[in-house]
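With one protein chain held back, the other chains of the complex are shown just where they sit.
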Amino acid sequence: MSGKKSLGRFLTENAVVILFLLITIAAIPSSGLSIQYILQEMITRLGRNTFLVLALILPIYAGMGLNFGMTLGAMSGQLGLILAINFNVGGVEGLAFAALLGTPVSVLMGYICGSVLNKAKGREMVTGYMLAFFINGIYQLVILYMMGAIFPIRSPAILLSRGYGIRNTLNLEGVRQSLDNLLMLRLGGYALPLATFIVIAVLCAFVIWFKKTKLGQDMRAVGHDMTVAESAGVPVDRTRIIAIIISTVLACYGQIIFLQNMGNMATYNAHDQTSFFAVAAILVGGASVKKASIPNVFIGVILLHVLFVVTPRAGQNLFGSAMIGEYFRQFIGYGVIALSLVLYAWRARKDALRAREGLRRASIAAAPEGAAK
Amino acid sequence: MSEKKVDPKIAARRLLVRGGLVVAYVFLVGLFFVTGKGHTVLVDNKDAADGSAVGINGALVSIDGREALEQYPGDRDIVLLKGQRHRVRIQLPSGEPPIEMSLALPLNTDMLLLSIPKLVAKQAGYLEEFVQRDQPRPADEKVGDNNAFTSPDAPVTTPAP
Partner (left out) sequence: MGQQGPILSVEHVSKEFYGNVVLNDVCFELKAGEILGLVGENGAGKTTLMRILFGMPVIAETGGYKGRICLDGQEVRFSSPFDALDSGIGMVHQEFSLIPGFTTTENIVLNRESMRPSILNDVFGDRMSVLDRPDMRKRAEAAIAKLGVKLDPDLLISEMPVGHKQFTEIAREITRTKTRILVLDEPTAVLTESEAEVLLAALRNIAKLGIAIIFISHRLREVVDVADRVVVLRDGLAIKDLPVAGVSVRDIASWMVGRTVAADAVAGGEGREFGDELLKVEGLWVDMPGETVRDVSFSVRKGEILGFGGLAGQGKLGIPNGIMGLYPAGGSVGLRGKGVPLDSPRAALEAGMAFVSEDRRGVGLLLDESLDWNIAFTAMQVQGAYLRPILGGLFKIRDEAGMRKLTEEYVGALDIKCTSPKQKAKELSGGNQQKICLAKAFAVKPDLLFVSEPTRGIDVGAKKLVLDTLHRYNREYGTTIVMVSSELEELRAICDRIAIVDEGRIAGILPPTAELPEFGLLMSGLAARNAREAVNA
């Protein structure tokens, strides 16, 4: 009986994950893709996306929800890449160059974002989302009008023919997959970008370590109860800003890793859906607005991307149009965010119910124990 | 809060470390700029304009130990290089011991012309900057409106995540 109970509990706790697993398993056969192909795709996409998704963990830890403002970091990373392309700095050095240039920009962005979110406590998510739109406007202004006009651009190849503004699509030839290829491990037909995975592992280690620091503990305190933390002397606003800054800087690096793998960059909208897909991934992985862990990130990236790989083909095979799969992908992305939020509320209710059941059992168990005395 | 009470020795050390980091930051930006800077080198085997050197038939040119380019008169190959110091090795068909020399590319150039005949003839000016005149530019794409919400072809232009 208790086995059945704990199974039920497992199901409700991991409802999103299980639902996704089921959809995915159902879609794999109709896509007609080989397991080898899907596995290789997963390895690639883990390398490509995990870093970005990891950037979401700390703000959740600090009680600020899903950091939609990470888009700001993505934009900073793109700025760094544009500069690297402009100066024709290539290879891993080019990536490091872009990351170094992107860092101060993303710190500034994170600071701005954090300060704004502090003014909107309790509504961080929607505020972050809107802020990303606003900063996107500034980004476009800089890239589309100022670059080449106010800021000199060396390489005419990346400019629009009118002489200023960056081209709509940038070829990242010089840095393409340079991190992935730095230590490419070939293992039984699979290509494993070891260097990328090492970078991700280092970040995971950092997150785990960070939670053990004083700052990490402060973030946890702030996440649990801001007023109590404040009255204990924890600088609440500062701590929250730091959480956002770290997240933004990580998003900057994450976007650089993402784009080096893609090999080209849609200058004006590569960042549009960065936060959106990262959030979808971490939610699919079983995280909630209040709780997220490193396993959530990996599970989420794998599940979401298997689905992304599989649906266009499944759409092609089932409906004769890959487009349907593409739209399905968008639909899934938004759908999963909504679904997870609803399920989160539902799960909270379930938890309360289970607690009550436990109470009932304790009451039955207590009597004979007392009688034995 | 905590910054207030640090003792001066630690404060001094922190200043040093932080200052060091700023220096390291600048240094690293510079280092990656220099070492990662890409150059396009056109390995050229055409006769010199003044006829002082003529194309070599069947020279094997290898840069930084890469696979050798087999060149015949009038050939021009493109090599992409990173960084400024490189080694060139030229094996002449005559069977003499190969010519080896180091090549220093000026930092602020993107495209260079390396003339093999001149180099073999030990003439000055074997390496010169190459300025493209009529750059064929690909046509501009539409700017700014391939947004997923507004444009029907969005899924095609947006990189797959």
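So that you can tell them apart, the chains are marked A and B in the order they are listed, and the count of residues begins at 1 in each.
Here is the rule we use: a contact is a pair of C-beta atoms (placed from the backbone, for glycine too) under 8 Å apart; a residue touches a chain by one contact, two chains touch by 3 or more.
Values in this document were obtained by computation on a predicted structure and should not be read as measured data.
The chain that is not drawn here is touched, among residues A:Ala62, A:Ala229 or A:Ala243, by A:Ala229. For the options B:Arg13, B:Arg66, B:Arg85 or B:Lys122, the residue in contact with the chain missing from this view is B:Arg13. Residue A:Asp218 is the one among A:Asp218, A:Asp272 or A:Glu326 that touches the chain not shown.
Residue-level contact of subunit A with the missing chain is found at 209, 212-215, 217-218, 220-221, 224-225, 227-229, 231-234, 352-353, 355-356, 359-360, 362-363, 366, 370-371, 373. Listed here are the subunit B residues that touch the chain not shown: 2-3, 6, 13-14, 17-18, 21.
Definition applied: only the chains that are shown with their structure count from here on.
Remark: subunit A and subunit B have CA centroids separated by 34 Å (rounded to whole angstrom). Contact residues on subunit B toward subunit A in their complex (touch as defined above): 1, 25, 28-29, 31-33, 35-39, 82, 110, 135, 137, 139-144, 146-148, 155, 157-161. Interface residues of subunit A facing subunit B in the complex, by the touch rule stated above, are 49, 84, 87-94, 96-97, 100-101, 140, 144, 155-157, 160-162, 165, 167-169, 174, 233, 235, 262, 264-266, 268-270, 272-273, 277, 305, 308, 323, 326-327, 329-330.
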